[in-house]
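Yeah, one chain of the complex is gone here, protein chain that is, but the others are all in their spots.
In order of appearance the chains are A, B and C, and numbering begins at 1 in each one.
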Amino acid sequence: MSQYFENIEKIKFEGVDSDNPLAFHHYNPEQIILGKSMKDHLRFAACYWHNFCWDGADVFGQGTFGRPWLKPGDPMERAKQKAEVAFEFFSKLDIPFYCFHDIDVAPEGNSIKEYINNFAQMVDVLEAKQEESGVKLLWGTANLFSNPRYAAGGATNPNPEVFSYGATQVFNAMNATKRLGGENYVLWGGREGYETLLNTDLRQEREQLGRFMQMVVEHKHKIGFKGTLLIEPKPQEPTKHQYDYDSATVYGFLKQYGLEQEFKMNIEANHATLAGHSFHHEIATAVSLGIFGSIDANRGDAQNGWDTDQFPNAIEELSLIMYEVLKAGGFTTGGLNFDTKLRRQSADPVDLFHGHIGGMDHMALGLKKAAEIINNDFLASKVKERYAGWNKPLGKDIIGGDHTLESLAKYTVDNSLDPKHVSGQQELLENKVNRILYG
Amino acid sequence: MSQYFENIEKIKFEGVDSDNPLAFHHYNPEQIILGKSMKDHLRFAACYWHNFCWDGADVFGQGTFGRPWLKPGDPMERAKQKAEVAFEFFSKLDIPFYCFHDIDVAPEGNSIKEYINNFAQMVDVLEAKQEESGVKLLWGTANLFSNPRYAAGGATNPNPEVFSYGATQVFNAMNATKRLGGENYVLWGGREGYETLLNTDLRQEREQLGRFMQMVVEHKHKIGFKGTLLIEPKPQEPTKHQYDYDSATVYGFLKQYGLEQEFKMNIEANHATLAGHSFHHEIATAVSLGIFGSIDANRGDAQNGWDTDQFPNAIEELSLIMYEVLKAGGFTTGGLNFDTKLRRQSADPVDLFHGHIGGMDHMALGLKKAAEIINNDFLASKVKERYAGWNKPLGKDIIGGDHTLESLAKYTVDNSLDPKHVSGQQELLENKVNRILYG
Amino acid sequence: MSQYFENIEKIKFEGVDSDNPLAFHHYNPEQIILGKSMKDHLRFAACYWHNFCWDGADVFGQGTFGRPWLKPGDPMERAKQKAEVAFEFFSKLDIPFYCFHDIDVAPEGNSIKEYINNFAQMVDVLEAKQEESGVKLLWGTANLFSNPRYAAGGATNPNPEVFSYGATQVFNAMNATKRLGGENYVLWGGREGYETLLNTDLRQEREQLGRFMQMVVEHKHKIGFKGTLLIEPKPQEPTKHQYDYDSATVYGFLKQYGLEQEFKMNIEANHATLAGHSFHHEIATAVSLGIFGSIDANRGDAQNGWDTDQFPNAIEELSLIMYEVLKAGGFTTGGLNFDTKLRRQSADPVDLFHGHIGGMDHMALGLKKAAEIINNDFLASKVKERYAGWNKPLGKDIIGGDHTLESLAKYTVDNSLDPKHVSGQQELLENKVNRILYG
Partner (left out) sequence: MSQYFENIEKIKFEGVDSDNPLAFHHYNPEQIILGKSMKDHLRFAACYWHNFCWDGADVFGQGTFGRPWLKPGDPMERAKQKAEVAFEFFSKLDIPFYCFHDIDVAPEGNSIKEYINNFAQMVDVLEAKQEESGVKLLWGTANLFSNPRYAAGGATNPNPEVFSYGATQVFNAMNATKRLGGENYVLWGGREGYETLLNTDLRQEREQLGRFMQMVVEHKHKIGFKGTLLIEPKPQEPTKHQYDYDSATVYGFLKQYGLEQEFKMNIEANHATLAGHSFHHEIATAVSLGIFGSIDANRGDAQNGWDTDQFPNAIEELSLIMYEVLKAGGFTTGGLNFDTKLRRQSADPVDLFHGHIGGMDHMALGLKKAAEIINNDFLASKVKERYAGWNKPLGKDIIGGDHTLESLAKYTVDNSLDPKHVSGQQELLENKVNRILYG
């Protein structure tokens, strides 16, 4: 087994009294919360890409991490070395799941045949590593955005041969995901958008994307993949504008192509904020539309306008997120994937652990606080009371379709309605939430 | 006839050589562009609210305009005085249309009966003024956001009596719009959103809004209103978040409730930018979804985060907007409504003319430039060439449903596809657009 | 004494185990933290304007609160009624300080003489109320932005008569502040900026503002006011751009006019975020420039682009703010003023208590957590270790002025310097902060 993280032992739960930064203080995998273990509630996953495929470069500077497996060398050897380190990390972190893109794990090669061959070999490797370690695949996906051929998109490319190439990758990545027991398959279209409207046919590109997604559904059923198909919205970056802008936008797309029963959302916190929404908003919206599936747990920077993909640490927000998840019945196939990157200065191997331990502890704490909110019940009862009128005759009749504008006009006049506003008690509710968070 | 604007004559087209700021330099109503008069292309409207119901107040200061009809007095007398001045303005500006909210034109009174009675009287007044002046109604709407009863929304209010009260206003406003020959009826839900997720049931409120919109459609058909129903998206302000966030969001909403054939969009420039989109994006998106209807022509401020509703003056943007409109076949019942407010310092009555003359000239210039882009054809031919592959066998087969992921994977491998990216020529296209704008 | 808040008793500290929402759970005025009472650390103030001069109106709707003293009536009677309620509130809240603008407390009248006379009468009233209640004045200020005469600014108005009128208000407000024992005098220039560069002379307006501020300093010394002069930065709103954009901008202004020893900053959280900074950034910057003075404690909305002035409730942020304040030696004359407004729906009188109790408890909790960070010392020791090289010969010589570019070039070559980056440990530090916040 790889020993890149040579002085680091398997991370254990030590509780809030431990001062050991390389221990969990809140995440106690087997602790039961509302009848289910934390591990089963949270379904944590680590990602391959930011952790093992990125060396700390940004647009203004070179890599700072110096990872040995990212140095020049034989691509397949490097890929295997990378897999060794990745599973060393997953195991030591005691994280139950991981996620990957096809070309995170295998060299894309110089032709489609090399791609297929490399990927097939690496799937064998991953299968063995999974078995050896017990780490499972939360989801797989295909990268249709890094190679120059995708500069103008994958499924929405003006050239149908690029569409075909992309379809080939997705075909292979879906098959691999099924074989590796992946519980979901994700689609994020980093270049599925436009750079300028001057050269773009929005309707055409949307048709292409619609057909692509339908093919994904057809293939899922054909191969008997039992997992969930997930779309991950993002408003922009790298493109000027992406078609899967946010949850509400994706919902409209799914409805247009009759796909709303086939896809759910993988919501990323930082994508929510780039879209001008709160993370909470995106989760609650997806739940309300019946398309909530999974979470890419990270955070953005409120002042910076790009995807910083930082580790989540705002308990106030995470508790409300977990409250939404619990209200929605919890994860089924989805989970909490850390789509997170270290700060470029965090160049020590151990920083990978600090980031993830913090993220796991913070989400676990959010879960505990969410359970308290559920148990305390003040939010649910306030909401119930606030909308109580909709369970009375007038409200029921309106929703039930027994009223028209005309009949309501008559009702309003006949009863000389003069309804008064009542306090929404926002400040009181915020205080109550904080009482739960902090005592 | 009112003589509030006492030294101002009817505004005339005087052409680009005129130095008279109180003349049109580009907007020549009868000039034919691509086979249709400018007047018929542009279908300009002035609004009642910002021009005649607002006295220059903002959150930090009192009104600065000193409009006589906004001073204390008998409400119905003031309303009639307001109508006098409004039609004096419309006539002198030679603008063919106007738009209003119910309580812009009539005092809302202290009860629903007073509201109905006041509004009915004022509709008589408006009908007479329309006939006298020849000015027509582009659209009517109802204000379900200013009165305290709507603090928590109209259709989405937790109290069904507020829903009923709002339905009564919409019932009356739709009937009035029909009677006044209005060509469209608009719905903008300034309070149809939430202030905090802590006290909000998103699914419940969405159901309410869906039913409300269905009732609007049913009523339209019942009374035989032939105009178009329009929804005006806005992301936020006054609420933290509005349900009609942007065009793509509204599209999803319409699809959910089976309304996508019944509603079109009234796109406002400043609402587009508050949603994180360009004005061009929102127009092009609505067109591509088949829901483009009308425009609230204004502009925001790229540095300020609220609805500044300034007069449109960016010809570069307006030309591309008009290009989208022309490509989409032009307005049918829709038009260009100036949902614009003077700067608070622009306290002279004549400033109302400067604002609108500029707006009309700038949109007219945009129309002329758009026609040149159409005639020149470089944008359309570039787009056609760029997507040419989708008219060849591979592309046709994909869109036609004759391919699966598997068949494409086979095709890609069998043909050793290795498609290369080609230049999108964005810089060249931008240069060409500017050549048309400036010579 | 007024009994507007009739069923509300004086708010008391009841501790974290109390379920009473009308009690303090963290703010225990006499509790000693790091050798000083909470009351003396926090120096809380409530504001006159949002609480007692605003009826819940926003740009899209009328007032929702229905405060009796804001209804039509004799202005001086209404002002006295308002003062009664204000001091009832301050007393019941047990808040030690309050703040006001001149025309918050007195009607501005129809002439400068009426203004002076009204204000003088109300200062007598306030003096009596202060004595009766024991509530003290944290700071006074003058409103040079609401009256239409200030549409184009006060000190920066193109008309020197407006400057003179504004100077008269500041003269009276400073004198009143001194007489009422105010501990600071604040200047915020809501209209000291521009609407459009097209009609603005930036250099001229800056000269005017510079002279105005010098006159304020001269007057302070002349009357022997011992309090601190504070400038409150804000980037925009109501103007497109304000000259006191943020702390760093104000610092440059002060340096230009030789005023950096005479003014300190009153930092408002929501103004920080509107300027594109974090609240923490603005506090830390002001401290680092030696111009930190006081705080307007509130919060903005990360998604909305205007000044929402909500009650502060993010303990994570407030703890770091209080940590900066403690590191800087704590407040001297400054304090924590709640420049906060209720949400427009929070129309119950008791909501004013919920908002402030929450704000006070949250700041008090932040203080306790900040003290823990001080005691724990991990942040300070990390910083000390990180910059340790600047206490060694090379660092000392550079800062001491003993090196030139040339001598450093020689030193670098002679020693073949090849310094390596080290981890900034951001993730670890974030985890440690959260351990203190949540255990």
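Rule of thumb we're sticking to: a residue touches a chain if its C-beta (ideal position, glycine included) is under 8 Å from a C-beta of that chain, and two chains touch if they have at least 3 such contacts.
Since this is a predicted model, take the numbers as computed values, not measurements.
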Check the options A:F44, A:F90, A:Y150 or A:F171 and report the residue that touches the missing chain.
-> A:Y150
In the full complex, which of C:P75, C:G276 or C:G330 touches the chain missing from this view?
-> C:G276
Tell me which residue among B:D55, B:E316 or B:D397 touches the hidden chain in the full complex.
-> B:E316
Given C:P29, C:G61, C:P107 or C:P148, the one touching the chain that is not displayed | C:P148
Contacts of chain A with the absent chain, listed as residue ranges = 56, 58-64, 145-148, 150-152, 190-191, 195-196, 236-238, 240-241, 274, 301, 303-307, 343-345, 347
Using the touch rule from the top, list residues of chain C that touch the missing partner.
-> 111-113, 116, 148-152, 158-165, 167-168, 170-172, 174, 195-204, 206-208, 211, 214-216, 218-219, 222, 235, 241, 245-246, 248-249, 251-253, 255-256, 275-277, 280-281, 284-285, 287-289, 320, 379, 382-383, 386-387, 389-390, 392, 394-395, 398-399, 401, 403-406, 408-409, 411-413, 416-422, 424-426, 429-430, 433
For chain B, residues in touch with the removed chain = 16, 21, 25, 64, 273, 276-278, 281, 302-303, 311, 313-316, 342-343, 345-348, 351, 354-355, 357-358, 361-362, 365, 421-428, 430-432, 434-435, 437-439
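Here, only the chains that are shown with their structure count from here on.
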Please work out the Cα centroid separation of chain A and chain B, and write it as a whole number of Å.
-> 36
Whole-Å separation of chain centres (CA-atom averages), chain A against chain C | 39
Chain C residues counted as touching two or more neighbouring chains = 64, 303, 343, 345, 347
